[in-house]
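All protein chains of the complex are present and in place, except for one that has been dropped.
Which chain is which? They are A and B, in the order written, and residues in each are numbered from 1.
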Amino acid sequence: MKITKKIITKIEGEATLKLYKKDSLIEFAEIEFWQYRGMEEYLKNRNYMDACVINPRICGICGHSHLIATSKAIENALNIKITKKAKILREITLGLEIIQNHIKWFYITLYPSVKEINYFKALEFSREIAKIIALIAGQFPHNSYAVPGGVTCDLTNLEIIKVKNFLSKMFDKYQEIIDINGKSEDLEILFEDIPKETGKGINKFLVLGDNLYFKSNGNAEFIKEEDSISLNKNVLYKGSFYEVGPLARNLENYLIKKVYEKYQDSIYTRIFARLYEVNLIFQYLLKRIDEIDINEKNYIKPTKKSGKGVGIVEAPRGSLIHQIEIEDEKIKSYNIIVPTQFNLSNGTKESPSPAQASLIGEYEKQSDLIFKCFDICAVCVSH
Amino acid sequence: MHSKPKVFWIDAVGCNGCSHSFFNYPEIKELLNKVELLYHPLLPSPEFKVQKSDILIIEGALKTTYFPRLDFNLVELISELVKLSKKVILLGTCSVYGGMFGEGVLFNKQKEGKFFEFKEKMIALPGCPPHPEWIAYVIEMLVENKNILLDKENRPKEIYSYTSHMGCLRNEYFEWKIDALDFGTKEGCLFYLQGCQGPFTHSSCNRILWNEVNSKPRAGTPCFGCTEKEFPKKNLFKTETFMGIPADIPLGVSKRAYLTIAGIAKSLKNDRLNKRLIDENN
Partner (left out) sequence: MSKEVKKLEIMKTALNLFAQNGFYTTTIADIAKEMEMSVGNMYNYFHSKESLAKELLIYTSKIFGDEIKKINDMNVSTEEKIKEIVKLYFNMAKEEPELVDYFMRVYLSNKEIFSNGCEGMLCVSAFVTEIMIFFEEGVKKKELKNQDFFAAFGLFMGYIGGLAFLFREGILGKNLDEYIEPVSENIYNALKA
């Protein structure tokens, strides 16, 4: 048996992949993360509001999901209800963060590991998406407009109309990448020389968040973190590994289901689900924005000062969990579980994690692509 | 210039937010066409290799404990790269001062940092994240071999001579000392109750706007002073006061002068601004 160790870059951060091979086929894989930033410790003893500034900075590409998860965790701990208007605005900005993430991932992270591509069209697209977020939240990346109790902004109809028209325009534009019928030229070109059945996972899916149109199929109470071979922790649900992310949360969509039935949980299905999800989010947001009642309050001041809470969102890469304990407005403990931990846990040959399973039995030359299909956020992992 | 300047972009301990901020620069394609990108942590670039560069861009902070990057110990890698570069752009508060993740390359919060001896070739661009136009401005100036006026902390004066208060839409409320009592209102200044650090934060956010359309205070979020040494301070949504007097006051005035003008402004009620800005009843 031969072991190859390689550092995977051009993801958010870096990961070390140890491949155990027989002939040129991968027999087993280990995934290591050796960076640690100590975010949870950094939060301790601070006023809970500070988490709304610190946590977005966990990640430059999906920090907004961390912000929303933070506010939800605090709201859960302090028994705060927010208005429908605040909820819809958060859905829009979070949905848009997922969109900018997917398009960058496809053209900047994934594509260049197989073929050359003009990635500037992706940047142009994501820049416009970031602009819509900024119209509501002030800026992107790293805003803090979603605070426990609602949102800080107070939009007029002018901005709402602008956001809506912008959404329609970008939805139209997105059809060039993958249309509503699932046709995507760039995706087919990517798979010209790659079998679509490559990289099957463990075929077990978990959705814990219920933002946007996503439906949870589990309960975060059954989540357990355990030490792993490197600094990242394994995440298990009821004692088993599960795949989280766009494929997991979109299996009810008939188009995605059709692809899934044909190729199971292969890299093709995974990529297709992620790309196509953008269309579904656009459609959902265009519907939701019409439900905004401009006269509703943006913010309701919290009254409780202590409590324990959990905030869960479906972030770009899957279920993201924040757990907080507040004592007299101060953070007593904080725990963050990120989607990449679910997908990239380290299991055994007999019971591998989704990423391990998808690598096993494949050729080494495909490992980069297979691995990156999970849209790894090493930055988030090393929180 | 005969050949394009070689740019090496390395990520230290951070969140990649500086890169993602830069990605929002509208003319990014034109800008990147003017340079030869030797390495970037996210964008397609040639294989990683420690080498000479004309411009080294460092994103992220340093950790004193072992932190691996591309099979190196981070601090050793940075040391190599800094020595091999002609100019260094310290991108973001982490890289300049340390921010929340560690020590900066040039400074360690208030003190001198590990690579202070290379100050002469460094340009500091603090901000969490720095504005894409700031990054583009510095790269362009260096590409064109133009002189960048720097302040004592090696920050470009054309950016950091401004405060983020300049151009804030809530300026009228600041003038008349009308405070926002809660989040989620168009009305009111965020300085006194919500912790806004705009009047003493060096940055041009409200002058050039974020993503070309907005800024945090315009969206009702206080400025957190993310370009400053001590970012992130504690109690970011609360203004520190001593007996009701703000601990930090606008740059350039004495406390006495500020209190006099603030007291007078508060005494003279501005009727228009004391009401809701848009209200069906008035």
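Definition applied: a contact is a pair of C-beta atoms (placed from the backbone, for glycine too) under 8 Å apart; a residue touches a chain by one contact, two chains touch by 3 or more.
Quick caveat, the model's predicted, so the values are computed rather than measured.
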Where the missing chain makes contact, among the chains that are shown: B
Contacting the left-out chain in the complete assembly, out of B:169, B:251, B:264 or B:277: B:264
Given B:65, B:161 or B:241, the one touching the chain that is not displayed: B:241
Interface residues of chain B (partner: the chain not displayed): 241-245, 247, 255-256, 259-260, 263-264, 266-269
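The rule is short, and it goes like this: only the chains that are shown with their structure count from here on.
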Rounded Å distance between chain A and chain B, as computed from the means of their C-alpha atoms: 26
Chain A contact footprint on chain B (complex, rising order): 11, 13-21, 23-26, 28-29, 41-44, 48, 67-71, 100-101, 128-129, 182-186, 205, 210-221, 224, 226, 232, 234-238, 278
Residue ranges of chain A in contact with chain B within the complex: 7, 9-10, 12-14, 34-37, 42, 46-47, 49-50, 52-54, 57-61, 63, 86, 104, 108-109, 112, 116, 119-120, 123, 126-127, 130-131, 133-145, 147, 149-154, 156, 297-299, 301, 379
